[in-house]
Each structure stands twice: as structure tokens, then as C-alpha cells.
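Left out: one protein chain. Kept in place: all the others.
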């Protein structure tokens, strides 16, 4: 089988990889769709981000779905042919934080495609993946492309938990990449009464608008676009900061009402923040990082039709074209989410998952 | 002007009432719609409920909306002609609980149409009502009937807060009167992934279904209908108990997953509860009572089209026919919410609010 | 080695039991102290409680501490001779609830000395116990008797979490057995500004008083002792119900202030509760059941001298006298906590833990 291996910045290769036998608790999955995430792009362009640096070749990828081709003898709830979303979250279950129920902070986490520990954790951008049955969630009625969106949607559902109840709340979302737009979808689904978004790209904002944002503001063309929301100490109850950019966070803080919650999803470096505003308005600035038990919930919300991620999948390319996928995914004026179809079209009798007609935006 | 006055069980009278001058902080409202609540029916049929008993004649009613006809000199945000929903919640603002922010527990509460203190608090089923401007919320784009639904919707929004985040949660709702059906609407709006309802009346359940319930169970014809949900310690994350009936609550408790939240809205007397299940599954049984700051949120959720209460308003009658309204509202096989049109059709040039065409179910 | 085996109601035997080899992740513990819990007494007197019934002989006991005599090859943080408190909580780590971080609700829990599943989970009242290293917490500076109190203290710490912050709060504790008195200690430690307790036994109340209760009320001699606390809707912010008796819970509910939290620790059957008071005062009635990560915290609070459990240990008897221990522990007018010294006084060179001088109340 083939896998997508990053060797260094701008050195991504399609390589032959061995298929291993499954253990009794595992299943073998023929990966049909893999979404390119912002962190994948960081490895692709820069060989890492912040303190995290590639030290050896690593299979990329952690947003995947596919069809089961083999089932371990202890596995009772999955069958050959099932389309499954595969969670990349693999905590040890035994460390201090796992014992406390904070599995996303596991000291021995083996999250797919991460150069954080060494040796690196190999990723899931490969044609054949062996996974624990407990990582797999059946995705009945979804396309493989939608199922692969379970991972970023889980990130967003985890962030929604930090914010608490949203019914009737006023929500600001800064940064309208895939995570920001999924925040729009989830916040509306959770009952937000008013959703305002900001970004520097009109293309990104147009996706936010289609996802249900009540108002979109280009803070590139108008840096003070949020100023009207700062009167009477501020306006918004909740901010989902998805840009990782200090100016977005700072402008958002000034637009928050007293007691508001700021959920930071975007990854950035050190930022200079207006601490007097945070203190005097008693804001809660909460980091949100990955997810764990939200993965199954993400699949069920899509399967029930309560969150529709299809419009976000702008590009689906074949494995052979995957370098192009990385380039397209890097262009915010063109793409939202680009996915790679790893399907081999063989072996199970199941047609490899393809995305629905409306998602067939392509590179050509 | 005329008002609806309850003198004793089965003694409801339309009486002439004086119109008083407004103070500088008040507005005068020509009431256009008033919804009949379950507590109104208790006064009508039984002269009270539990320890609360009528001791003197009392104007009924607390679910009202109408058009402003006069504006006090200190009032700047309301104008003659505005359609407003009027909150019946009037805490003192100074007692122990008001100081703590628990305004719905005010020791000196003057909630419209309540026989709890003596002298009783006179209600809002009257043609002309003087109200503090702070009680009034502009209901732009809504019918008067919808605006009058802000009160029961506020009760439900307050209950949703007790439950916390519902996004992706499994929700059980027992009792499908107006409050239960509003819970269906609100729980779906808040992102519940699965909503199951129970009631003894197929008519009530049909409204729950139309409001979006995924499954409706008649526990009158099948008392064990919830049994399949008791496996593996239970299934639901949240229960909104809207019936006030011990068997519904008990069956619901057994269907709750460990750590689940049971919100009790239905008013009932002493109930025998399975405390071992509550303790061993660590359920949280939370009472929910009235509301305060949720009132404005209720109006905005309706005005934004995020919650549509129109299908619940099954009957709208004129003031002259209001006794009939009380009888119809008492028949669960026929009515959901019955409202009275107090409109006089005079004096403001504004057409008195009438409900939209699809709500014109009548008594005849 | 010897173990304490319950065969049926009133049939508790000291029996010879085989010592097994440890696995690489285990340690072997020479049990020095084992506390008799209320559930042990239920097996002893009634062969079970509620739906839980003995179906085969079972080693009793789950409140134990002792000295390590052997250490598995993978264990790095424990040494021969260490005094350890041994947690009886052994969740599977993989089921639905373990994945969600609700380990105390594990579907495959193997809590020591429990007849809930069949085959039963054998307990820890034995001279030699093999335990996972992760179950063991070093108890530096504590006696074995104190270390064995880590288990009931963990139950109480878990209950405190349900209640939230107690600093400056008014706390009511109904039922002053060992759990209730530990609640007094913990609530005071957590900053409760006023602690009132009720019980039917003056002996039990005297322990509550020594533990720091500001006021003790015998509701056996004065059933209405809490009546003065019902004015202005109620007085207490938090109730820890430790009796499992419906009258105590009902009286407590009426004494709660609006928004108060009732934590139910006492195990009882069905109870008739004043639901109108729960609803109208918006109380939160929360079950609390066992514990998990609180175990290490319990040991550290005792080791730091922040909670002193020694005065609760009223009786310490030898293994040979253990039947007498069960009888004494059943007499609320005489005992608070009775413990059994399983020490063999051999093999480690460590003196078997004995309790400090002030706890040497004995049976003779």
C-alpha cells in the first residue's frame, strides 16, 4: 500500500508502506478519504510549528474515514464493508490525566501524524490502516468525505463544551477557516441567537455566511469593524477564536460583554493581550485542545442531519494528486477543506466512498 | 375596561375594572393576546393548587402581549404602537435573593395572577395594563399571539439553563402539554441529537412529533415503553419532566444514564422516588421555577425565527368567549395552547394583534 | 493466609486462603488495618441490601491499608516496607463510561467485596492482598488505621465535589455515622461558615460536635428541630444527606435556601419527597456514589494534617476478634468506626501499623 510521508519542509512523498496483520482487537480499514488539516500544512511548508519540529520521516494525516476490510476476532460491533470514521485520539488510559478523565492530555498520547514525541507518531494518510475497534465509529448514511470531517468537527464540539450553553447567546467567531466555519455550524445548531464572524479573506467569510453567520466582517479592509460592539462594556457572550492571530483575539476581547467566555482554538505563539479588559470584565479565556469522547457525537450529529459539513469540502483529489491538494489547501482564497481519496477501489466489493455531487469541486 | 376575575372555583367573571394613570417609568398596554396557563386552569377548576388557595377575587393571567398606548415621561426605548411582550416577573430588587442575583426567588415577588401572598397579586388578563417599561420587550415581526408565548418559552429557557449544554445530547421529555412541547422545540434548537417524549394523550404526542421529537411514546397504553432505555445503566443525558406525575418521573429516572440531569418543571405534590437509582447513578434532580432575564431572550429567539411557536397556538377566542377558552384549554385531547384576544380595536390606529392564519383554530 | 468470608446472613467465617504470585504490575500487601463499613454490616446482618444479595461466599472488605512485602518488576514508585492505602476502585478503563471519564460508573467495575455482579468481587479483608501498583498510595506519616480511612474519606471528597465551593457556605449534614462525621470534617476544612448536624443518636452527634459541627440536633427527641431554618424559604446552601432515611431528607429539603444543593450519600430505598419544594426552590438533588481519583487526595489531606480522622476510629480489634468487631460496629450508641488489625507481625521487619494512643478503644 501507499502512504503520504513528510520528510522535511516541502518534501512530501508518496511511498510504499507495508501492510501489517491486525491484532484481535483491531480492524483493518481501507482509507477512502483524508482531510488536509492546518497542522499538516505546517509540516508541509515549514517542517513543523513552534517548538514542534520533524526529526524523522512521518506519515501525515489524522482526519480519515474508510471501509473495513478485516475484523479482529474480539471485535463484535463492526463488520467488513462498514464505512467508519477513525478517531486519531489514542490516549494510554493509565497515566495521571487518563485516570482523571482528561484523556486529551494523556502523557503518552499517540495522536496520528504528530511530531511532538520522538519517535514520531505515524499518521493515517495511507491506503490501509490498522485501528483499534474502539477508535472506529460507523458512519451510516454519510459519504466517506463527510465521515472524515468527524475529526475537525470533534475539535469544535470540544470547544463548544468549554463555552457551555449557547441557547440564546450572542457569539463571535474570529477566523473562518474550516474550524471557524464548523464553529458557525455548531454554534447555530446549539441555538446561538446571533453569530458574527471576522476574517481577512472574503472567500472564507462567504463560507461562514453560507454556514449561517448573521454577519461577516472583513477586518482586513476595516480593522475597527468590531468597534460598534464595544459599547456598554461589550456585546458578545462567547467568542470562538479560530485564527491564532493576536489582533483578532484582542479586538474580540474588547467586544465581549462582562462575564463572557473566550474559547481559544487557534494555535499561535505569544500574544500581547489587554489584561485590564480581561480582569475588569471578568472574562474567561479558555484554551481548547483536541477532543476525545466527542468523536462519536460528531458522527451522530452529521448522520442525523443536524450538522451538514458537505459545503465545506471544496476539493477532493486522488492520492496521485495529493501534493496539489496541499498546495490548494494552502490558498485561503480558493479552498476551504481539501480531501484526498486514498481509495484503491478493490478488495471489498464496496464502492470506495466518494463525496456527494455538490462537493466535487476539483483542482482541474 | 374589562378584566377576567376569578372569585372561586368555577366562578370566573368578566368584570369592569378602572384604568389608572401611568407613572413616569410605566407604559400603558392595550392587551391583545393572553394565553391560558395550567395554573390559571387550577384556579378555574379548583380555586388553587396545593397550599395555594384563593382568598379574595383575583384578576387571572400572566402570559400577555399587546400594543403600547401611552408612554411615561422617563421611558425612552418604547413608543406608542409598539407590540410588546410583557413579563409578569416583578421582583423587588432589594431582598436577600435579589441581591444574590436569584430574582425568581424574590421574597417580595409580585408575579401577575398569583394567590401565593395575600393580598393576592392581580393578573394581566385585562384590556388595559400599566407596566414598568423594564417589563416590556418589543416583539418586532411577531404576532401578538406569538409574543404572548414569550412567557411559557421563558419558563422553558430557564429550565434549559439548569440542564446545561445540550449539543449532541440525548433528551427525554415526559409530559407534552405546552411546556413539554416547548421543551421539544428548545432542546432541538439547542442541538439535542435525539429527543424522545412520553405522554398519555396521543393528541399531545402528535404536537411533540410536529415540534421535532424523534420518537413519541404513549405510556398510557404501554407503561413500560421506556424499558428498552434502561440497559447498561440507562440512556438519556437529560430529562425535562413536564408532567408533574410521579410515574413519569420514576420511569424517566430509570432511563437516565449515569451523571444525567433531571430538570423538574412539572408541579406536583409529594412523589415516591427511587432514591437508590438517583444515588447510584449520580443523577442531578434539579427544580426549575419561573424565570427572569430569559424573557428578552425568548422574544429574540422567536423574532429571529429560531423557535417557531405558532403551531402550538390551537385556539384564539374573543374576551366574551373566554370561559369557553378555559374549558377548551382543559381538554388535552383537543387543545394545546388557547389564547384570549383582549383587543378593543380602538384608540391607537394600530390593528390589534391577531394571530397568523395558520393559528386560527377556533372553538366552533 | 487468612481471610474474612461471608457465606450468608450471620455466617461470617475466618478462613484459610491461598496466597497467589504477583504479576509484574502488582505489589503484595500485608494488610494491617481494615475498616468495617455500613455495607459490610448489611452483608453480615442481612446477606445483602436492596436488590443486592449474596449468591456465593465472598471475602468482605474494601477499606484497607498495609505494608508492601513484594514489588512487581514493572513497579518503580513503591518499595518493600512502604505503608500504602489500597483503593478498592478497579474500573476496566475501556467501557463507555471509562472512556467518558466516569470511572466510578464503569460497566465492568471490580470494587472489592461487592455482590453486585456474579461471580462476586472478592474483597480485601485478608492478610495478604495482591493489588495493582496504581491502586496503592503511599501513606507517609500516617498509621495504618488512618490510611485505611482513605476509602470512606474518598467517598466524602467525591460528595464534596458535587456540592461545589463551600467557602462561606451554610451546611447541613443529616446522619452522623462515619460518613456524616467525615462530612463535618471535610466541610469545615473546605471553609463552611456554619455546620449543623442531625441524628437520632446522641453518641453519633457527640462525634459530629468534636469534629467541628457548630450545632447538633437530635431529631429523634425533637422531630421539628430544623423548623427554625425554614423561614424566608430556607437557610442552608448545602445538605449532605448521610442517613438514607426519608424523614431526614424531607426535613432537610424544607430547610434549604433557594438554589441549594442536596447531596445524597446515604443509601436508601424509595422515598416520598416534597417535589413542590424541590421545584419551587430550584434545589439540586445530586446522588454521590463511590469515587475514583479522590483516593490519592484523601491520603494527602490526612498526611498534611489538614483532616484528622483519628478521633473517629473508636475500636481496633485483632483478626481473631473480628466477629465482635462487626457486632460493636453495629451499635451506634457505642462505636463510630471499628477496624480490624490483620497484621501478622512477620516477614517485613516493619512493625504492623497500630493506631495512635487515643484510638485504642477496644472491645475488652
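Should a chain be cited, it is by its letter among A, B and C, assigned in written order, with residues numbered from 1 in that chain.
Simple rule for what comes next: a residue touches a chain if its C-beta (ideal position, glycine included) is under 8 Å from a C-beta of that chain, and two chains touch if they have at least 3 such contacts.
In this text the structure is predicted, and so the values were computed from the model without any measurement.
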Residue among C:57, C:164, C:247 or C:311 touching the omitted chain: C:164
Residue touching the undisplayed chain, where the options are A:42, A:110, A:210 or A:286: A:286
Among C:24, C:117, C:191 or C:220, residue touching the chain not depicted: C:191
Of A:19, A:140, A:223 or A:275, the residue in touch with the unshown chain: A:275
Residues from chain B at the interface with the omitted partner, ascending: 93-94, 98-103, 134, 292-293
Residues belonging to chain A that touch the chain removed from view: 50, 96-97, 102, 104-105, 107, 162, 232-233, 244, 246, 249, 258-259, 264-276, 278-289
Residues from chain C at the interface with the omitted partner, ascending: 157, 160-161, 163-168, 186, 189-191, 193-194, 294, 297-298, 300-301, 304, 306
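In the analysis below, only the chains that are shown with their structure count from here on.
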Approximate Å spacing (C-alpha centroids) for the pair chain A, chain B: 40
Of all residues in chain B, the ones touching two or more other chains: none
